[in-house]
Each structure stands twice: as structure tokens, then as C-alpha cells.
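Have a look at this one.
Incomplete set of chains, arranged as in the complex.
Residue numbering begins at 1 within each chain, and the chains themselves are lettered A and B in the order written.
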């Protein structure tokens, strides 16, 4: 491994472009050496922000040209598998944006391919684990200082969503984060999912029936309720309240510059995930770069991604009613 | 009606004694003229704090002695009916601590008796309606400024409960407040109740399986989830977050003196409802006194109390599972 980690970014959309800037300007010990993007115009635009990066339209070409040491996949989930498989075959370390793949079956195929290697090569991009406040909350759970964790009450509010956003994406694109981060906080897997429908937001696109309230039960009995809102207008907010036996903790509260003006005390709320989780994205990449240099990963594995896919499948079914069970197979020793 | 309203307090326990002090020292235009309490020692102790008050062991005797203009019932719910009926028969204005009675059947009997009078005489002591923050939240709902109300996320946390507190009292003694105040906030009746069980608090008394999460659906589609906790140790907290179409509002947040000391920024939390709702209790009584002088009530009626009894019945059933429906009969014109 060279001292400078050469990263190939696959997908030069909003998220990919963001990663190009991040790695080029804020991450130590790595650079963007390749942009893989079928749309050549878009690829060239992204490459222009990464001095020295080469452009490719297919991951296979980038691999063959030895243009990268590691892969960061930032395409939509439906396009992950055809990048993951050749990258695994080439034995490359991979950071794959969430979700690993769109469904449990394809995730299983990834797991199989990965297990042909000597050790896990894939890290999935659930960046909340790298947010400083989530990390403190997890440390509080582990400390036992407030007793055992009993409930988690979560909020995920978006000002709006793009036209491509569908009803099932409430689960697979948004609640998906809770399916990863809550088990990570609570140290226990998802056991069941229920969805309850509050009054519909008349400001939501016609195709969406939202907000929804998602009830997630974990194997250790912890109950999570997630308010999932994607047309609330005012801003972007992700907040969590953890209820312990002898206390309560919460994160994601208003902070920063405070003003008094025109009859009101005010604090600006975030407008999108890009500012809310800016530091978490930076930390995720920095720590992944360092882990790759040590020959490991430092975050959720493909196995974690697979479990999330199972929970999403149950969550989508739960949109139509009932408490849906999630059955997780035994974990392969490979992912121990 | 004399200028000074002579109030008879029935029940000289903690709550009754509190009302004696309140009316004697902080309420304008009223005084405690009678204490009705079967335990004579206790009754005499309470009367000592109310200059000029006479003591009785039975409400009938107080009525016969013309010792009061209005009745405030502060006994446990099981003892309300035998006081309500003679007081109604005597045509007295009544403020009855919650619940009206312990079940819908007995509440119906009260409704029948009351309807023999010319107008409603009973106000039920759901004091949250008199809390300044709840009032502001309701005004915000009515203003439509943030759009329609969609969800309510409520928290009710007690440090501990007395030995007499049973599993069903999670509903009938505690969640009962949400059954009154949420329909009042949202302008719609309770339609169904579901109870979900998080991990059990090992600090709870053995007989209790708590906390619980109660999901209340209102007729207009608003979904309420109530975290009900009675062994959380740290303090007494009642907080509500209202989710609108275009914004969010919350009440019950930490306030008052702030300190920095020993590494921490801190604000004291309440230890019991007596401080959390002190002003609400005062306002409830003051406004009831004024309403009585005008020949009316100013707060939840016996009909409201009956609807809460129906919701409690469903809630207790829901402790054993399922989504329990609440069917509310048509409202008599008497309570229009």
C-alpha cells in the first residue's frame, strides 16, 4: 500500500461529487485518483475538482488500468452490485454508500462473493455511526451509567423529497438509517417492524402517504419508535431520545449561533443532511482511509448491510399493516 | 350566590389538603367552609388550615347544614359516585378530581343524574388544560399557523409510584391525562388504543411491566404516542411534541435557573406533579370559582369525563395486546 491511498469514486452525482471535494480538500493521506461514471460529461466535471484523477466509464477499466487502491461507491443502490462484484474480485477495499444493495437476495450474493476473500473488504456508508453525538450516546449506553436502555424515540424530518422518491423509500431510503444505527446503539438486532399511519400531510406529494410512525422492536426488548416525515418544510432534523432505566438522553437538538430579533429567540435549523452530517461524513472517510491502510474496515460491514436489507424488507411489508417479523440467519464466522 | 364562594372539600388526603391551602391562600373570592372526611383526625388536621371551616364525616351532613355553596371532590376515584350523586341532587356546583368515576358504567349513571338538572354542574379536574404551555400549544393548533396537526409525541415520566399503584393504573391513573388533553388539543375524540411493551425497567416494582408505549388514534387521524414511565427515578416530567404539516412545537422543556458547576451545565427537573402543575392547579380553581359565580363551568365536563372512561377501558384492554377500538355514543344536547 502506498502512503497516499488512491481512491476511485464510482458515481459522480451529488453524493459522489461531495466525496470528491471531501477527499481532495479535507481528508489526510488519500486522494481521488479515478472517477468512474458512465455519463462522461458528468465524470469530467467531477474529475476537474480532483487534480490528477483519471476518468473511466466502467469500474473494470479503472481496475485494469491500476488507477486505484480502493473504491468508494456513490451510485444509487440499484447499481451497487455490478460495481461491488468486480471490485471484490480485484480484492479492493470498498466503501459502499447505503444501502449495500436494494434487497436481501442481492445482499446475500455480495456476502458470498466477499467470503471468497481472506477478510471483510466492504464497509457500508451508514455515516450516523461517525457523528460525534451518536458516538457519545452509544458510549453512554455502554457505560450503564443511567441503567439499561429501554426505548429509543427517533425523529427524521426532511423539508421535502425529489420526484423520484416513492412510498417504499420512506423505509428503504430514510428509515434504513435507523435500522443500522439503533441496533448499533442498543447492541441488539431488529426483531419486528410495525408501521402506524398518522394523519396525512396535505403538503406531501400525492403519491406519498406520510408521515409514518415506525415501531421497531429489537431482540433485547428495546422498542424504537421513529417518526418519519419527508414534507415538513421547515428544515432537516435527525434527533434521538434514548430512555434508560434511570434517566434519559437526547441528541440532535438545536445548537450554534443564537439570536434575539423581532420578538423571538431563534437558532437556525439545518436545511439538509449535508450540513447536519458534514462532520460525520468527513470522519467516516478519514477513519476508513486509515483502516484500509491497516488492512481492515472501521464501520458497518456487508453483514450489517445485509441485516439492514432484511429489516427494510419487513418495513416495506409493514407499510400495508401488521407487525412484521425479521428473521436473521446465524452470523458467519467470517464476520465475527 | 354570596360574593365569597364557600367551598366544601371532600377528602382530606394529600390532594385535598393541597386544595385547602390553595383556596385559603391563593384563590380570590372563595374560601374553604367545610371539610368532609370520614377519618375525623385527618379531617380536623385539614380544617385547621382553613379558618372558619367546619368538619363533617359525610357529604349529606354538610349539605343539610348548608355549610357550602360548591363541592370539590378530592377522594380516590372509587369514592366519587357516592359524593357526586347527593351533591347533584342538592344542585351544587362540583369540581371532581379525575377520573370522574373508575369505569364507563358508573360515569353513565352520573351523566343521567346530572341531566336531571337544568345545566351541567360537574367540572372534572383535568388540570393540564389550565397549564399555560398547553394553552399556548392549543392556540397554535387552532391558529393553523404551522398547518394541520398530524401527530403528538408525549412523555409522562414519574420518579416512582406508591405501593398501591397497579398495572392498570398506568392507564387509568396516568395515561388518563392524555386521553383528556390530546383530544382537547387536537379537537377530535379517541378512536383506538394500542399498547406496545418496551424492555422492562428492572427498577420497577415486580408487579409492574413498564414503561409502556401507548398509541392513541384520534377520529381525525391524528396519531398520539405516549411514553409512560413510572420508575425512572430522575424526576417528574410531562412533555409533548406536536408535529404539524409545516412545523413542530413542544412544551414541557427544562426551564428556570441554569447553573454551570463541576463540568456541567444544568437545570433542575421537577420532582413531582405538585411543582410541575402548581400554577395549573391554581388557575383551574380560580377559573372554576369565577365560572360557578356565573352559573356555569369552565373546563372539562362530566361528558368529557365519560369519554375518558371509555378510552381508559380500551387502554386497559390494550395492555393485553391488539388495537382496541373506542366507540363513543352520540353526545346529548345537554352537553353541547
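Criterion: a contact is a pair of C-beta atoms (placed from the backbone, for glycine too) under 8 Å apart; a residue touches a chain by one contact, two chains touch by 3 or more.
Here the structure is a predicted model, which means the values were calculated and not measured.
In this structure file the full complex is assembled from 4 copies of one chain, 2 of which are shown.
The rule is simple: only the chains that are shown with their structure count from here on.
Averaging Cα coordinates per chain places chain A and chain B 44 Å apart. Across the complex, chain B meets chain A through its residues 147-151, 153, 157, 194, 196-203, 211, 213, 215, 217, 220-223, 225, 227, 229, 231-234, 237, 243, 245-248.
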